[in-house]
Structure formats: C-alpha cells, structure tokens
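For this view, one protein chain was removed and the others were kept in their places.
== chain A ==
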Amino acid sequence: MVATLVRLRLLVLRNSLKRSPWQLVAVIIGGLYGLGLLVGVLAGLIALSFAPVELTSTVLVLAGALVVLGWIVVPLFAFGIEQTLDPARLSVFPVPLNTLLAGLTLSGVLGVPGIVTTIAAVATAASWIRSPLAAVAAVIGGLIAVLICVVGSRAVAALSTTLQSKRRFRELGGVLVFIPIILLGPIVIGLGRTLAVSADQLPAIARAVGWTPVGAPWAIAADVAIGDWGPALAKLVIALATLAVLLLIWRAALASALVTPAATGAKRVAKGKTGMFGLLPATPAGAVAARALTYWRRDPRYARQLITVPLVPVLLWFYSANGSGEWVFTLTGPIIAFFLGIALYADISFDGTAFATHVADGVRGLDDRLGRVWALAIISVPLVLIGTIVPVAVIGAWERLPMLLGLAAAALLSGFAVVSVSSARIVIPVPQAGDNPFKSAPGAGFTTALAGFATWGIVLLLTIPAVVLAILSLVLDSALLGWLTLVVGVGLGGALLVLGLRLGGAQLDRSAPEVLSRLKSLRSAA
C-alpha cells in the first residue's frame, strides 16, 4: 500500500509534466538548482572533514537547524506545501492511518527538495569520516532530521487544514494564525545575524542549538566524535522525541481531516443585502471591483497575500534597532507598496474557471482590469499611506515624507500596471477556491516563484527613476528632490498604470477564450 501511494505520487507528477511543458521546464530548473546546491554542499561537507571538530560541529548544527526551520516555515509563506496526495481525496479508500502516514512521508521525501535534503543529510557523514563511529551517527542523525523536516512540514500543513475546517478560522483568521509562525523564522535568522557579529560566540550558540529539537539530530555525531556518549544519547532521544511528537500531531490532524471532509458551515446574510455591489458604482468595472473586494474578504487565498503587511514594519524595526539606522524603518510604506502592488499577479488564476462568467458575459478587457485594480487600490492605498506616515511620525522625519510617498506611489502604481498586463497573459497553477491557501497546486512551486520574481523584477525596473531621485534627495539632503520624487512617482506611476490597464485590457479582449482554456486544463490537471 505504501508503494502504491508512492507510485501514485510519481504518476501524478509525470502526468502533470506531460500536460504542460512549462512545468517540466520548471522542474528541470528546480532540479538543476538543487543539483548545483548539492554539489556545493557536498564540497563543503568534504572540506569540513579537514577542519577542527569544533568548527565542523558548529557549522553542521547551525546549518542543519536552519534547514529544518526552513522546511517547516518557508512553505507557509513562500511556495505553499506540495500536497500531490491530498489526504482528503484518499479518505474514500480503506487505507489504515499508519500506512497512509508512511506513504505520505515517503512521497514527501521523493521531491526535488526532499531528495536534495536527504543526500546532503546523509553526506554529513563525509565531514566525520575521520571518526567512523561519528560518521555512522551522522547518517542516523541525518535521516532522522530529514524525517523531521518532512513530517514537520506536513504536520503544520495538516494543522492549518484542520484549523480551517473550524468555522472560526475559515476566513481571515485561518491566515492570521500563522503570522507568528512565519515571524519565527525571520526572528531566529535575525537573532542569529545579530549574534554573528561576534563570531567567537557561534560555537556556544551551536552548542545551545544542539539541545533544541531542530538542532539535536545534527549534534549527535559531534558528541560521538569527541566521545561524549551521554550527551549524544540524550540528543538522539530529543531528536526521536521531536519526530514522535510531530508524527502524533500530524496523525491526529490527519485523522480528524479524514472524518471531517471540507466543512461547509453555511453562512447566510439577509435577502436584499448585496454588500459591496450596493456600494460601488453600478458599472461593469464597479461590479468587478465589488466582486473582487468580496473575495478579498471571504477567500483566504487573497488574505494570505496580506501577511507580508504586518511583517514588513516588524522586520524593518528589527533591523533599524540593530544598528542599520532609523531610516530603514521609514521604508515600511514603500516596501509594503512593493509587495501589495503585485498582489493581483495570480488574480485570474484565483478565479479559476469562474472566469468563464467574464468571457460569456462579454466583459470588456479594460473593465475587467480596471475593476480588479480598483479593488486592490481600496485595500492597499490606505495600508501604504499608514505604513508611510506612521513610521515618519514615530521617528519625526517629516522632511522625508514627500520622498517616501513618491517611492510608495511609484512602487504601488507600477505594480498595478505590470500585473494588469501580466495577469492577463500568464496563468499560474494556484490552490482552488476553498482549498488550503497554503497548499501549492501540484508541481507549481517553481512556476509560481518564477512568475512572482519576474513580475517584481519588472516593477523594480519601472521604479528606477523614482528610486534614483529618492537616493539623490537623501545624499544631497535636498527637499526639492524629495518633492520631485513625489511628482515623478505619482506622475510616471499613473502614466504606467493607464498604459498597463489599456495593454492588459486589449490583451484580454484578444485572448480571453485562450486564458479560459488554460484555466480549464489546469483545473483538470489538479
């Protein structure tokens, strides 16, 4: 049965690759990237075998702990969790729970990230080659660590699904719960960076991390190498206990997921209440905006994109408090603008085949584009203004306000412009409405990341004029240049937006049926 599940996972992967050459390209790029990474890591691991024991253990424990944290934290806010074998769909088959766990774990290991991590983890033995016993311990510890990675990421995913099927967490709440978890990663990394200033403290930190659940599996070999059998055994117990606890959490979450299929919890409002449709103008574009705003509120996939908003000021405050200078904190508004500006890059993909409504009703491309940007503007403009003005007020740097507003306007408006064109062209595999917003569509990780980064790259290019003016105004301490940044940011951004809406609208008028066909084929692939 375990073998069947693993075969099924590979089969689904193969079939989805057959359907879309781009996914194949994405997987190949991912594979090459992983391979390159692996070669580098292996070289490093072998080099470490010539280093003193303390250095080797410090590097391995810290790097290993980061890998484990990355596995558990990164999927939550970056690429989603690969769930080709959706437990909910397997619930109709009489598969014993433990078999299911084993099958899902194995199929989780058998992806590009899983294979790379496994090889690297086992290869830590190479670093301990001078002490054969430690090398054996490294293999055991490494394998446990890989299992912690996979099971940990699945446990968090399953937990998020379970939380979501509870009414209270279904909408915005389901996403907000994860903000602390997401912040955990940057804070740990940030702390690490602060402490790294004094490199001589790293061994001490590594020793401490070695006793934590994320560091323990990597630290076993280090203790064995110097003959500290007691601590080695204790860390083995910690690592196994971590794995056991994660398995229990996952098992419990899975068990409840199998018997509570996608909860509905019907929600109703009184008749005659059309919400946003009554507030926004009764035009096609206004209707599209009203629909989009309703989705921003009701569909957690949209809310997920707002996670970065509280993240930005916290991180920037953290950096500015750690000696980067107060000015970093004032960048909150422009950076939020940069993130929110492209929030629409998967908007049509989020519609899925419901986009057929727009095609069938003969909605003009321009109205479609305008409505979506309109809705995003209603959400993002106030957030960006608050994010720009509040830090300035806190620090009292009012003279910088025009410059910062100009930067924010440039980032936001250019973002709107770029996604107005790109989302009319590029269809991205996304979780379907009602799915876990953190789940990634099968094989979508790299395509999504690629599209996101490409979009950001273009936005960055378009904001260069405003950025240059802003830097000049800082360097020359010129208020005039600050005001000029505002004029250019708003003016150029506005012009780009008009152009983007027109180009995107024309694009959609030409190719809406093709976009719909791609959405359909994506859906049947998922």
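We adopt the following convention: a residue touches a chain if its C-beta (ideal position, glycine included) is under 8 Å from a C-beta of that chain, and two chains touch if they have at least 3 such contacts; residues count from 1.
Note that contacts and distances are computed from a predicted model.
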### Query
Name the chain not shown, per its UniProt record: "ABC transporter ATP-binding protein", "Ni/Fe-hydrogenase 1 B-type cytochrome subunit", "Peptidoglycan-associated lipoprotein" or "Luciferase-like domain-containing protein"?
"ABC transporter ATP-binding protein"
### Task
Give the residue, chosen from A:Gly34, A:Gly64, A:Gly286 or A:Gly406, that touches the chain omitted from the document.
A:Gly286
#### Entry: Among A:Leu35, A:Leu143, A:Ile226 or A:Ala356, the residue in touch with the chain that has been omitted
A:Ala356
### Query
For chain A, which residues reach the chain that was dropped from this view?
264, 266-275, 277-278, 282-284, 286-288, 290-291, 294-295, 298-299, 351-354, 356-364, 433-434, 509, 513-514, 516-517, 520
